[in-house]
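Showing chain A:
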Amino acid sequence: MQDLGIRVLFEGKNLVRLLGGLWVTLQISLLSVALSILLGIILGMIMNMKNPVVKVITRIYLEFVRIMPQLVLLFLVYFGLTKAFGINLSGEVSAVIVFTIWGTAEMGDLVRGALQSIPKHQYESGRAIGLNEFQIYAHIIIPQTIRRLLPLAINLVTRMIKTTSLIVLIGVVEMVKVGQQIIESNRLEVPSAAIWIYAFIFFLYFIVCYPISRLSVRLEKKWKD
Partner candidate 1 sequence: MSKKEKILEIKHLKKNYDDTVVLNDINIDVCKGEVVVILGPSGCGKSTLLRCINGLETIQEGEIYLSGEKISNQDKKMHLVRQKVGMVFQSYDLFPHLTILDNILLGPMKAQHREKKEVVVEAEKLLERVGLLDKKNAYPRQLSGGQKQRVAIVRALCMHPQVMLFDEITAALDPEMVREVLDVMLELAKEGSTMVIVTHEMQFARAIADRIIFLDSSKLVEESSPEEFFTTPKTERAKQFLNVFDFDIAK
Partner candidate 2 sequence: MDIQFISKYLPLYVEAAKLTLTIATIGIISSIFVGFCCSLVRYYKIPFIHKIVSIYIELSRNTPLLIQLFFLYFGLPKIGIRLSSESCAIVGLTFLGGSYMAEAFRSGLEAIPKIQRESGLSIGLTKFQVFWHIILPQAVTISMPAFSANVVFLIKETSVFSAVALADLMYVAKDLIGLYYKTDEALFMLVCAYLIILLPISIIFSIIERKLRYAGFGN
């Protein structure tokens, strides 16, 4: 019976459909990561400002987003926004919004940490040679922070991909959903399909995430000092 089960993967267009589902997941995660990195850098720089009001507001945003399970945030946007403003957001759009809000918070905190780890005299010597604030960031601070930041940002990509698995719970048709459809349509002929499909999805996630997290670890070791 198990021999039968694994065949389901290769029957018809099943494999292509599953990979298509993976592509949906990846698109949503990569788009969210790109937006998060962009917004996170801005947020990190804002959080580095001395203004106490800014500090409190960003702190609350950060703590709230990080303490809430991502699935709760997903529900808030997908069900909550729809109800509150009468706008009908698709699952995909809700997902990108939520993961960007979450990713921006994570990235912002990383950027803030990396910026603060740059010694004060780096800013001072920038000023001493007559650079303005923008030039100091562009030529002195940012190049140094990138080394600290890049491994952590890459690590955020794997976290984002894993988190994106949640979107099946708000009805987005991605890999798991496709898998469920395949299981459903083979329910009678191949009752053991479920274990093969889920094992396959499990390994697809692993194959995607593992190289990325290895890369992150390697860069971190390489740039340690």
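Assorted remarks:
Definition applied: a contact is a pair of C-beta atoms (placed from the backbone, for glycine too) under 8 Å apart; a residue touches a chain by one contact, two chains touch by 3 or more; residues count from 1.
Inclusion criterion for the candidates: all candidates are chains of the complex that A comes from, given by their letters.
Fair warning: this is a prediction, and the values are worked out from it, not measured in the lab.
Note on chain A: across 1 or 2, the candidate touching it in the complex is 2; the others do not touch it there. Contact residues of chain A toward candidate 2 in the complex are 2, 5, 67-72, 75-76, 79-80, 82-84, 158, 162-163, 165-166, 168-169, 176, 183, 191-199, 201-202, 205-206, 209-210, 213.
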